[in-house]
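Let me give you the structure first, and then I'll get to my questions.
Yeah, one chain of the complex is gone here, protein chain that is, but the others are all in their spots.
The chains carry the letters A and B, assigned in the order they are written, with residues numbered from 1 in each.
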Amino acid sequence: MDPDIARVLVESAVKIALFFFILLTVVAYMTLVERRVSAWIQDRQGPNRVGPLGLLQPLADGIKFLFKEEVTPPHVYRPVYLLAPMLIFVPALVTFSVIPIGPALELFGQRVRLQIADVDNGVLVILAFASMGVYGIALAGWSSSNKYSLMGALRSSAQLISYELAMGLSIVGVLMAAGSLRLNDIVQHQIEHGWNLIWQLPGFLIFLTAAFAETNRLPFDLPEAETELVAGYHTEYSGMRFSMFYMAEYANMVTASALAVTLYCGGYHVPGLHLLRLPEPAAALVQVLAFGLKVGFFLFLYVWVRWTLPRFRYDQLMNLGWKVLLPVAVLHILWVSFLVLMNWT
Amino acid sequence: MIDYVPIGLQLVAAVVLAGALLGLSTWLGNPRNSRTDLSPYECGVDPIEPAGKRYTVRFYMVAMLFILFDIEAAFLYPWATIFRDLGPRGLFEMAVFIGVLLVGFLYCWRRGALDWD
Partner (left out) sequence: MEGPYIAPDPPRFVVDRLNGRFPGSVLDVAEFRGEITVVVAKDALLDVTLFLRDDPETAFDMLTVVTGTHYLDRDYDYEVLYHLYSLPKNHRLRLKVRLREGDTVSSVTPVWPGANWPEREARASSGPSMRPVPAEGEDYLHGETMVVNMGPSHPSTHGVLRLVLTLDGEVVKAVQPHVGYLHRGMEKIAEGMTYNQFVPYTDRLDYLAPLSNNVGFILAVEKLLGITVPARAQVIRVMGCEIARISAHLLWLGTGALDLGAATVFFHTFRERETLYNIIEALTGTRMTTSYTRVGGLARDLPPGWTEQVRAFLGTFPAALDELDALLTRNTIWMKRTQGIGRISARDAIALGLTGPNLRGTGVAYDVRRTEPYSGYETYEFDVPVGATGDAYDRYLVRLEEMRQSVKILDQALRRLPDGPISVDDPKITLPKKERVLTSMEELIEQFMIVTEGIKGPVGEVYHAIEAPKGELGFYIKSEGDKSPYRLQIRSPSFINLQAIETMAVGGLLSDLIAVVASLDPVMGEVDR
């Protein structure tokens, strides 16, 4: 075998194993964070019995889901019904692969990138995998042969594609500034010219709103709006299949937060870090931690918003997407072209 | 293309992981499948009519519009990456393209394709 390919394979395998471990842990603990933070917001305790501070609660939940009864109702369209959770879970796990969580550094005599795949079409890869999610939801709802599932799936498909549009257009501004689709270049551009957050605030706000909608989080959680559609597209799912939808939602939140950080908040960049003249590994560690903190902030924002706001109505949601975000996103592109032409960013 | 190999690898790993979780729970989960478990959920009563009927056309309208405008976004991406090199001329060209689409968008808006009730 080509030693180059062998090296890539080994390196990726190690990174992927590490990454899965981290992502699944973050996802598991996000469920705990969600419950503890919501409890804090709501003036109550939250889960605090399993392990110290309830820290083992996610583990207990995981075990519980494994042992839950799996119901496959006879009225569903079986192949699609079984495939749908996979279709939503797998892309959620893969999307993150092109996001750099730190700078490249020298490790074991190798130049190692703190990112699974450094590809030149990074942004497109993310959008491609992210839009896969809609298939999982639409097919889950349709194959369930249940009216609530169907309504949830239709709502969800319409919502996801509408906000995907706004999200896609808001990113254009970032690409224009960086002149590349590679996420490392985008981060590098921000390190050199300042965070995109500063110059492209409208784009950032559109992106953030769309990210909330894309992850089906309140105030945009209509596809599974419990008080209207019972459980929306996953009404007929139970056990591990149900928890896959759940895990995918949280994985998507993590990815969306990481993307917001990478595109608008300088990625792993820590302003003024080079002044400290830290050794390379230490500096890399600080930057990875900074990245984690930034992502953590957005994750907290997700939770905070969810437990504060009521839910939009369906037509209001569509109006916001098509009649507000979309035109504003187009204007934003104009604004960024102006910035770029004036060489301000 | 070698850059893309890790993504493929991760895809395989994710499928294996998802399969393992599903398989494990099918093995460990103990299905009893009583009659109520297996009936479609419709708030505790038997469904009035089957779910797989024709459904309102509005949702499909959204899908159609999405395809139209997503193509716009797809054209914007390569343009955006080389915008610095294209300069004002590039902006003008794209403005014409988007302008044409915007006319279509306004037409849809006026005709009520974006309205829900």
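Simple rule for what comes next: contacts are C-beta pairs under 8 Å (C-beta built on N, C-alpha and C of every residue); 3 or more make two chains touch, one makes a residue touch a chain.
Just so you know, these numbers come straight off a predicted model, no measurement behind them.
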item: Neighbouring shown chains of the undisplayed chain, as defined at the top; value: A, B
item: Residue, one of A:61, A:164 or A:221, that touches the chain absent here; value: A:221
item: Listed residues A:14, A:128, A:282 or A:309, member touching the removed chain; value: A:309
item: Contacts of chain A with the absent chain, listed as residue ranges; value: 38, 41-44, 147-148, 151, 155, 218-219, 221-222, 225-228, 230, 307-316
item: Residues from chain B at the interface with the omitted partner, ascending; value: 42-45, 47-49, 51, 53-59, 116-117
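As a working rule, only the chains that are shown with their structure count from here on.
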item: Centroid distance [mean C-alpha coordinates] between chain B and chain A, Å; value: 15
item: Residues of chain A that touch chain B when the two form their complex; value: 4-5, 8-9, 12-13, 15-17, 19-20, 65-75, 85-86, 89-90, 93-94, 97-98, 116-120, 123-125, 144-150, 154, 157-158, 161-162, 164-165, 168-169, 172-173, 175-176, 179-181, 230, 235-236, 239-241, 244, 314-315, 318-319, 322-323, 326, 330, 333-334, 337, 340-341
item: Touch list for chain B against partner chain A, complex; value: 2-7, 9-11, 13-15, 17-19, 21-22, 24-26, 28-33, 37-43, 47, 50-52, 55, 59, 62-63, 65-66, 69-70, 73, 76-77, 80-84, 87-88, 91, 95, 98, 102, 105, 109, 114-117
